[in-house]
Structure formats: C-alpha cells, structure tokens
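I have a structure I would like to understand better, so I am pasting it below and will then ask my questions one at a time.
Here the complex is missing one protein chain, while the rest keep their positions.
Chains here go by letter, A, B and C, matching the order in which they are written, and residues are numbered from 1 within each.
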C-alpha cells in the first residue's frame, strides 16, 4: 500500500515542487512570472480537474505566506491577467446583435455571459479546497478591500469575489445558532475579537453576556463552523433598556428569562470584513425575533439599544457650517451660561470636548439641547434620501420604529465621542415592520414615536 | 406573546391568502395571470426581502401542488416572463463599446453581466427557503429537463437553474460520507430507489452490499442531508472481479477487508437527475480511492467492474450497415454452424436475441467472436473523438486504463440485452491517471492493457 | 514507536497466548482446568488491575466461541468456584455478634457484606470491557436463565449478574429516545427481531409503524447505543382503537398527529431477555405519556390496545375443571345450537379450535359468551392476589384502569389461539394512576369501567 500512497502524494506535489519555496515573500516580478504558468494551468487547463485543484491549493498556500506587499502583487497579477477576453466578448456581442432568431439570440446571450466571467474565477473558486478554504476566500476579499479603489481592475477582482461569496453565503445556506457559555472556547474567543459595538473586556464579561438572561445568536456556514459570520447580543428584561452600563453590569442580578417581556438587541456585529456588502443583519434580526417569540412565551417587545455613531461628527459640521441657526435662542442662552465662549457653536463644541458628563450642572443644562438635536439629527438628516446615521438607516430599512432616545446612556469614551452619550431604542413591532420598511424605502418616511416627537417640538 | 406570534403568522400569510387555493392544478391562463403579480413582487420587489421570500415560499408550495401540465405552464411562465431586458442589454453594450477609459469599460462589463442575469433568478434562488428547498430546486430542474428542448426559452430557464445549482453544489460544499448499515433507514431506502446499474432487489440485498467487505460512499450536501447526490458501491476482494453475479451473491462468505488487495467499484449511480451535467462522479471516484488507500493498508489495486451499455446497440447498427465486413471469415464460419441463418449478420443478431447464454455450445462458439467485437468496440468506436460507450468514456476521461473484458460476467436480462453479458474492468493506477487523462482528452488515446490487445489480434 | 506498541500488544496478550485457541468448544474438564488459573488471576489477583482486565477480556472472548454445552460448563465453573468463603463469612458473623460497640458492629457488617459478594463478581464486572461488553453481560444472563433452576449455585450466579445489571441499568442511567424511520437500519432491524406482541412482517410493515401518525419510543443505555432495551409502539388516533388489524393496515390514511386526541400503546416489548426482572416497562409508559403530553397539545386520552394472552389457556382449564358451572343456562342453550357436542364445555372448546371467526353466525352467538367470560377472567381470576393475566397485571399495577374489551379485535392466528380474538384497552388517566396503583397493589382492587361492568352483569 505504501507505494500507492506515495505515488499519490508524489502525483499531488510533483508540479509544485518545482516552484514552492522559491517564491520571495514580496513576490517580485521574476517570482510572479514564475507562478504565472501555475495559475495558467489551473485557469485554462485541459488537464484533469483534480490536478488543477491541487495546483490551486498550492497557489493558495503560497499566497498565505506572502507579505502584505506580496499579497498585493498576487492580487494585481490576478486582476491584470486572467481577465475577460475582449475579442471574444466582441464576437459574442456581434452574434447577439445579428442573431436571426430567438434560439440563436439566447445562445449568444449565454455565450456572452460565459465570456464576461473572467477565467480567474475558476481559480478563485478552487481555493475553497484549501484547509478552511471558505475562510480563505473571505479573508482574501477583506485584504483586497483597502486597495480596490486604486485600480479598476482590482475593483473588478473584488467584484468577482463578491459574486462568488454572495452565492456561497446565500442566506439559505446559513444556519442560525445560539451561542452559549457551552460553546467551544475557540469560538467564544472570536466573539471577543469581533465584537464591534461594546468591547468585551474579559472572559468574565463574556460569560456575563451569555448568562441565563442574556442571549447570543449568530449565522454560521457549515464549511467554517468555528467562525460566526454575524452575531447579535440580546438582554432579556422587563422594560426598555435605557443605559448600556447598567445592562452590561456583571454584578447585576439575573432574572428568569421566561418572565421577561422585552428583548433588547444591544449589539450586532459583522464578524467578517470579507463579507461586506452581503447583507445578513437584516435576516439575522428577523430570524432571531421569530426564534425568541417561539421560545419565550411572555415576550411582548423587541427593541434595540443602539449608539448614534455619527451624531457628534454631524453636529460638529453642522455647527461649523450653519453657524448658530441650528440652536434656538433659548438654547443659546443656556449655553452661554455654562460655556466660556461667546460663540455658542464653538462653546457647545468645546463643552462636548470637555469632561462635561461628570458635571451635574452641565449635564442638566445640556440634556434638552442635545436630546433635541439628536432627535432632529435622526429624523431630518438624510443622505441619498436615507438616514445619515448608519445605525439608524440599518434599523429603519429593516422596518423598525424610532422609539426612544436615552440621555447619559453610554458614558464610555467611545459613547461620548461618537454619540454624546446618547443611545437610541429602535422598536420592532411585528405587524408594522413591512409597512415601516416600505414607507422608509420608497418615501423616506420614518415611523416616529411620541417620545421622539416630544423632543422635536 | 400569542398575539405577537399571531401577528407574525398573519403577516407571513396575508398576501398569499388572496390567491392560495384558488389555483387550478393545471394552471390555466387566468390562474397563471393571477400568480404573475406575485412573482413580480418577488422578482422586482422594492418591498422587504423577508416578505419577498415569504411570497417565494408560497409560490413554491403552489408549484408542488400542480399537475404535470400545471408545472409546465408554470415553467413557461417563468421562461417567457421575467427574462432579461433587451433594451437594457443594448444600452450596456453601447456603454461598453463607447467606454472612454478602462474604468468605464469595466463598469459597463459589470452592468452588462448584471443585465444578462434574468430577474427570475432571484425567485429561483429564494426557493431554497422552502422546506427541503435545495431538493426542490434539483427536482424542479429534473422536471424541466424533458421539455427544455421544445422551446429556447425553456432551455434558458434550465440553464439559469444549472448555473445556480452548479454554484451551490460546488464540490467544495459537498461532504464525502460512508454509507453503512448503521445509516438512517430513510436514507438507505433511497439507495434502493436510486441504484441505476445493478438493481437492489430487497433490504437483504442492500444489507449484503453494506456488509463488512462491501463499502458505499456518497457525496452529500448539508442542506439535504438525507439525499445522497451520487454514490459508488465497492467490493473488497483479493482479485479482479470478473462476474457481477458472484460479487452480489448474498450467500458468499465475507472476507476481512483489511486483508483485501483489490477494491472493485462495481456501481456508480447519479442519484439526482436535476444535477445532470454537474460532474461529480469524477471527484467521487478519486476521493474514494484516496479514502480507501488511507484506510486499508493492503490495498494495491483499484478497478471497476462495469457494463458496456451500448455494445449491443452499436453491434446491431454496425451489422446492419457494414453488412458482414465486421466479422472475419473464421467467425462467419463459426456463426454459420451455430445459427440458422445464411446471412451471418442476421444470424448473429438472431442468436443474441435468443436464449444463447444457457446453451454451452453457443456460449463457447460466441465467446471469441463477441469478446473480439467488444474489445474492438471499446477501443475503436468513437463519437466526437471520445469513446462511444458512455461508461467507457466516463472512466477513460477520469484517467483509467482499459484493463480486462469478462465473458458471461452479467447474465441478468439487462446485462444480456445491453452488453451481451460482457463486463469490463477499468483500472485506476494512481501514478498514471493524469497521463491517461491527458492523452485521452487531448489525443483520444486509450491506455489499453495486454489482455485487451490479445482480443484485438 | 512501533517497538513500544509491539511491547504493549505483547504485554496484553502474553499470558493469553498460552491457552487461547487450545480450548475445545465444549470446554471439557481438562480445558476447564486450563482456564481456571486465568480466572483465578482475575479474581484474586495481586497483579495490576490492567492486566486482570486484559485477562478478563480474553476469557470473555473464549466464552463467546464456546458451544452451548461449553458455555454451560463455563457457567458451572464460575458458579462452583470463585464463590463466597464460608469460613470468612462465619468469622464475620462472629465479629458481628460479639461486637463490643457500635463502631465495631458496623465494621463487622461492612466486612460481612464484603464477604457475601462472591469473588467472581469482580470478573463478571470486568467483562464490561469486552467490545459491546454490556450486551455481553446481558446475553450471558439470558443464556444462563434456562439452566439456572437446575442448580442452586447457578441460581446464585444468575443473582450475582442480576445485581450487577440492576445497578448498571438503573433507570437513571438510561435514555428515552424516539425511534423513527430516520434511525439507523441496524437498529430498526432489531425492532423487527425483538417485537414480541404483533410480529413485524416486513420493512414496509415497519415503515408503516414509524409513519407520521405512529410513534415508537425505547430506553437505551449509552454503552450499547444500537440496542433498544425495551420499546413501545404508539398509534395517534381520534378514538379508542378497537382492532389491531385496522390499526396496522398499511394502506390506511395517515392523520395529522397534532390533531389526534388519543394515544394508543399497542405494543410493548422487552428486547433483552437478560434484563428479565429489571422492571423498565413501568417507567417507559409513564415517561412516554409525559413526553407525548408535552409534544401533542390536543392529546386527551392515553390507552393501550392489548392482548389477553392467557385467556384461552385459563378458559380451557376452567371448563375442564369446573365443568359447566362457568356458563349460564342461556349460554349453554346457545352453545348447543351452534356446537356439535352435547357437553357445552367440550362444545365450546371445539368451537374455539375450529375456524369460527369466519362464520358470521358463530361469531354472533359466541360474542356475548366470550366477552362475558373475558370480562370475568380479567376481573376475577387472580394468582397471588394479582390478575392472572400477565398483561392485565402489568398495566393494572402501573395504575391503569380496565376500560374496554373489543370483539374480533385480533383475528391473527396468535390472537385467536391466545386471546380468542379479544383485545383490551387499559386506560391511563393521569390523576388516578397513583390511586389505582395503590388500590391494586395493596388491596387487589381493580378500577373497572362501565363498559366492563356491562359485560359482567
């Protein structure tokens, strides 16, 4: 038997032996030349598909050992060579345009479509045979993202990848799974790494977020079972959460989740940069709402506790450009009292840059001003007809209602810098989700609660 | 909680309620009109993706309840509506042809590609959310196959499906699994149903094929875990099997598979008609060879015991057209002795239609004639430069060697009618697979053993 | 490494090599002598426990290759040697009786207990390390059962085993699992083999019994996961089943089990003879009732459809001994009309031995007679204060109510021979189970329905 296995091993490695290990980590031009023919054999091969795949795997391994520059060179290689053949496209277009009947025109369409898919796509797909190959492809795209705008051909390569990933990470191929303290440590470790909204500071913090009245759900793909693709963290409560500090307090008592009437989605994180633009959050929230509704019989409310991540950025720009028209006279009076500047805009910005949240007087005076401005920001500030705030836009296009804004709700450094300490509840009311979604998407109308309206008057 | 769940259920079903149940099983024109708008909402929807998907699921369920004619009408609907928009394609082509720089040209390419994908593809993909949705899509294509040639647009619809399935059933997404007597009965039942080469006659026959010296491997997709996609049956032996009856004999003693030196692949069946044209057999054989080589340390030989399914069909036509030049004088003499006809071609055909296999004299006289003709058929008869026999073509393009032909190897009715009772061993010798494959694919050359050559002289 | 493994293997087998293979299948006296010292080393060993266990495994393997007689010899060996040491027992008793204080008496008790456990128990327990060792022990006891009464020492050996098994198959160590058509074929095969009430005639019959409105539950032990220990088959209906033929009809339509209001337990089979006397049926029924009540929200009734397996045996004896006093005058009149004998007892027995169930007239005349006799049999005939019918006794001591008797409910050969075609519904009404149980166990009182009482009048 040994001889057979050896022959098999040899067969697999023979072509590779020639160039493996010779490639410098930066992939300079001569080395790039060297591997070009390997790529060509995969991409245009008349040889067997098994040996093409073996070559593809070797190429993938080479990629993994390259430096960042080397990887960029590899990407440029793929982007500039192995693209579409314009002559063939032109020929297909001509066939299409001159087709004498429907059958021929359809054939031409099919041929044209075929020619529009660059040959390198074959190689990219074969990378899935690498160990953890689907993760490889995701990371490949993530690494390509930062440089894709520098070169239209890199942009095209990125689009090739997006198409592939979009098909393989179709929602129908994913599994919704609950993550608990019984999940593998190797996977929980990734929650700590990927959490993008409220940093997980320790294993104790993580354990607290997986306690009996806390829940976490993620989408997984069966070919990379240790990698959450996107995950959401939920707190089971008996009221609308209005403060993230309280919610994450490790010393707080747990409640019986079966008695909770409110599920608060307080963090949703995309775990894979390489899946950017493949919208999963939308599905995740709705699948989880459905799951929770089936599991916890007393649940009546589904809402988020969310940051307003561009509020201060907008405010700074608005105050700069619109001068003081943004503020009412009354607000200006107040600001003059608590700020040191005559210019209330500058005064407000200076206040926000100061350590105001520890000063009870400033907190009291600023509250009505910032709350009104935040309500205004969330409801009126648009970009391309959508809410300027990305978190707002995400939940509103999912069909949520803008429910409540909460003062001093996140006094972490990040919370103060981005959101002036304010947090928002978006409310998912099942019977109105569709209508909210449609009104928002088609007419840019936002369903606003009385609480928000109160701040606007 | 109940009210929430109810609202959710209502939300899901409300649009559907309007037309569900109204559709006649044959889907006559008025009913087709009726569901058109539903399809349109899925396909062109500006509404939420969740509700599009809910609609898609309802449409899928309607499809499942249609009669065969109704299904054809549904297919025609999809094929004729919801196709590409030629005006948009033309516009993209113009942009492409007049692009002033690379960036614009690439954008035009991407736009063109986008336009070439018919809107209905969105609906087809959303069908995966049906219970057992991936199986639905496979079966949908299987049902479309018989009528696809009647209309180029149906052909295109079938191609749309092929593209989708080809991506979702990429080899990298499949799992190779061993099937044993410990596998679920619900799945084993399907082996009985899908076996295409040597009928499984009973559960006892099946159990015998999964005995300790028999093996079965299949590719599975995790979203339809109960459905083998393609499977291969293997016998562990100490010689090259030359008779299928002996091999399937339930009363035969089992041997210790760890002591076997030969693995005989005696049956390979595509289980899913809807995956036709998505080549999995190639990968299956090689993955299994590799698996076996790792598991059974004494294995030295990998070969098939295969039918020659078009041999008698070819022979009949050849004898009809070439008259008697196919046979040597010596053969003609023999045939005259054992046949009743003066025309040896007619005599031979008549003999083959008779119950010759039970007559020792005829068996003895026919052996050299049919064996020579079969060797000739396998090595010389080509179609489009490939072996005319489909089983031969399959194994030869996989890189196998034509090793041995076996007399009276399958005297079942099917074996006699198709292959004149002859069976072939194709031999997979690992170090030569690649070379065999390339010579066969590029130059139509077949690697022929001495045994076969002997019959040719 | 190889040298180490080899040494290990050698170590494991060295003592065994000496006698393995030499033992004749009947284990004649000299051979028995031969293995005695091996047993002694396991049982009294001062050597390492690992090597004792290795020896035990070898002894177990030898046992498995013995003929029936050989096995009996092996059992006698174990039963006659390796028993308790009476001198030591006597010494312990003396210590116990002369203990000067509580501490010493307790020590003596513990020592006495220790001495009462025969040394062979150590060997028996070590057999669990055999492949499928727990099954080995079960089967060992099953094989011992038929001869245990021939020799008090064999009876004691059997009791040693019962104690071990009783501890290892404690209900708390078992798992209740549903068996479905998705279960492994290798396990389903065992249902066919073990079914003791209504023979499973084919895989199609089995599949029908696992259809969507049929259920099957079993207890499993995690160390023999392929072996059901005891299983029950259930039909979901909308009425009290009164006929086993109808219930098992493969062509009958299935109903939606979620809409069923009645669960009929129509078969309960002990799968392991070696676990006789370790009562699991009691737990199985109640666990399943609880499981079903949680799963099927419309279920209101839990009942059996059971045979009356000793009815005709009793009837025959009763008619023989009591002559004709068992029958009323009216019944005797009827019997005279339809039987050929003047003696009505003899006539009735002859009728029952004839093919009466196909004769409408006899069926009609016999019905009131046999139904009354059966009701009488079930309610009045006792043995040691318990119902004489074993099935009745089982369900009544579980707390069931005697609900209904059904005419022509099982006209299979077995049904007619044992139960005169009659079947019984025992009804499990949850709030009265405990009370029924206690009244039956303590006072031999049976909870009888009106239907039954009707037949008794």
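Keep in mind that, in the parts below, a contact is a pair of C-beta atoms (placed from the backbone, for glycine too) under 8 Å apart; a residue touches a chain by one contact, two chains touch by 3 or more.
Quick caveat, the model's predicted, so the values are computed rather than measured.
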Visible chains that the absent chain touches, using the contact criterion stated earlier: A, C
Touch with the omitted chain, as defined above, among C:33, C:65, C:170 or C:317: C:170
Selected from A:181, A:314, A:376 or A:407 as touching the chain missing from the view: A:181
Chain not shown: contacting residue from C:39, C:62, C:391 or C:433: C:433
Option touching the unshown chain, where C:243, C:269, C:282 or C:341 are the choices: C:282
On chain C, residues whose C-beta touches the chain left out of the figure: 1, 4-5, 7-8, 10-11, 46-51, 84, 89, 93, 96-97, 102-103, 106-107, 109-110, 112-113, 116-117, 125-126, 128-129, 133-134, 152-153, 155-156, 159, 164, 167-168, 170-173, 222-223, 282-283, 286, 290, 293-294, 296-300, 398-399, 430-431, 433-434, 437-438, 441-442
For chain A, the residues touching the chain missing from this view: 180-188, 203, 207, 226
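Basically, only the chains that are shown with their structure count from here on.
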Chain contact graph, described as a line, ring, star, complete graph or other shape: line
Chain A and chain B, separation of their C-alpha mean positions in angstrom: 40
Rounded Å distance between chain B and chain C, as computed from the means of their C-alpha atoms: 49
